[in-house]
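In this view, the complex is presented without one of its protein chains, the others remaining in place.
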Amino acid sequence: MKYETGKTYEEIQLGEVASFSKTITEFDIYQFAGICGDFNPMHVNEAYAGKTKFKSRIAHGPLTQSLIAPVLGSKLPGLGTVLLELCCRFRAPVYINDTITAIAEVTEKLDEKKWIRLRLTWSNQNGMAVSEGHAIVMPPRPL
Amino acid sequence: MKYETGKTYEEIQLGEVASFSKTITEFDIYQFAGICGDFNPMHVNEAYAGKTKFKSRIAHGPLTQSLIAPVLGSKLPGLGTVLLELCCRFRAPVYINDTITAIAEVTEKLDEKKWIRLRLTWSNQNGMAVSEGHAIVMPPRPL
Amino acid sequence: MKYETGKTYEEIQLGEVASFSKTITEFDIYQFAGICGDFNPMHVNEAYAGKTKFKSRIAHGPLTQSLIAPVLGSKLPGLGTVLLELCCRFRAPVYINDTITAIAEVTEKLDEKKWIRLRLTWSNQNGMAVSEGHAIVMPPRPL
Partner (left out) sequence: MKYETGKTYEEIQLGEVASFSKTITEFDIYQFAGICGDFNPMHVNEAYAGKTKFKSRIAHGPLTQSLIAPVLGSKLPGLGTVLLELCCRFRAPVYINDTITAIAEVTEKLDEKKWIRLRLTWSNQNGMAVSEGHAIVMPPRPL
């Protein structure tokens, strides 16, 4: 069996962009809570969340953040990528039924280690950047 | 209905520590792939992963990272916390059936904004730090 | 422990009918995406799907199709059935909250192999056939 592989360090260009989009549903928030164990009422208690400044349940920050994983793992660099560092600043709440687009842009090639630095942005359906951050990844080598 | 609340900015002490532990299972990795859309073969293809330097399927980095969420959201500061920034460096692979302990320690109180900075460590059952990072959070205020 | 068993080849009559119904929810579509890895925006991105001719997210074709499995596996022929062939033509979209009825009708008994051929129809709550197809199965033999 021969596997496809993502882009190698040499193939990746500064400024390259890739993205992944998904509508965040109640299902996602509840599944995520069930995996990570974060049952903060802001996420899973509508009666509580309705009384806060957010007015309704919001997605876990790391759930939103995780939508960058298929970008890095399947597109840029793609299959075989190893994630080394991931940072995220959460700017605005993500509500149930918001459609989030996670975008990665290559901003630096680290020649010594052959690692890639990417600027990350997570936007909602209105084009608002709900989160921003960066990742450092090791692109795949052919098996 | 009166809700519990986490520690306020004033109550939180420098050096305070809290943690959350979970054995990462195949179930967790497959659920996580299903939420975030990352089906990188390193995570869901044993035939492929077995040929890589990791020798077996590994957990998504953001999955390991997410185990800090119940620490911040339920313990330190606790219920009502808003996560502002989350950074993580992935040092070593997490395998199916590894038991991960996510630890947060208060390292700084940001007086102007009343935010808290915490050092984060994720260790496996052998005491190896598989990931390290930090978070900045806004502690809860009573409703 | 003695198990129930489905109908044997000899017991099955031409023209016999069985069905299974379920309301397809957002939960089903998101779970299904998470199992099979198909995050086509038609299924999980409302902002995208809203701009297409379908106007909203639709179920994966193979998800609709899978509702025939409990018919074949639990009713006709029933427990112990082995599915040999499954074909489906997708005629109309299935939306979140559509109630789908999967119907199997015995159309042929293949005497040499003792296999059964069934006509399959999947209808929505308005009686529209959203999909049509056929299956060939090997009925159970008692243990």
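Going in written order, the chains are labelled A, B and C, and every chain counts its residues from 1.
Simple rule for what comes next: a residue touches a chain if its C-beta (ideal position, glycine included) is under 8 Å from a C-beta of that chain, and two chains touch if they have at least 3 such contacts.
Just so it is clear, the model here is predicted, and its values are computed rather than measured.
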item: Touching the absent chain when the full complex is considered, from C:T8, C:S66 or C:T101; value: C:S66
item: Residue touching the undisplayed chain, where the options are B:T8, B:S21, B:N45 or B:T101; value: B:N45
item: Touching residues on subunit B - with respect to the absent chain; value: 26-27, 30-31, 39, 41, 44-48, 57
item: Residues in subunit C touching the chain absent from view; value: 1, 3, 20, 22, 28, 31-32, 34-43, 47-48, 51-52, 60-63, 65-67, 69-70, 72-74, 79-90, 133, 143
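Definition applied: only the chains that are shown with their structure count from here on.
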item: For subunit A paired with subunit B, centre-to-centre distance based on mean C-alpha positions, whole Å; value: 15
item: Length of the line joining the C-alpha centres of subunit A and subunit C, rounded to whole Å; value: 34
item: Multi-chain contact residues (two or more partners), subunit A; value: 20, 22, 28, 70
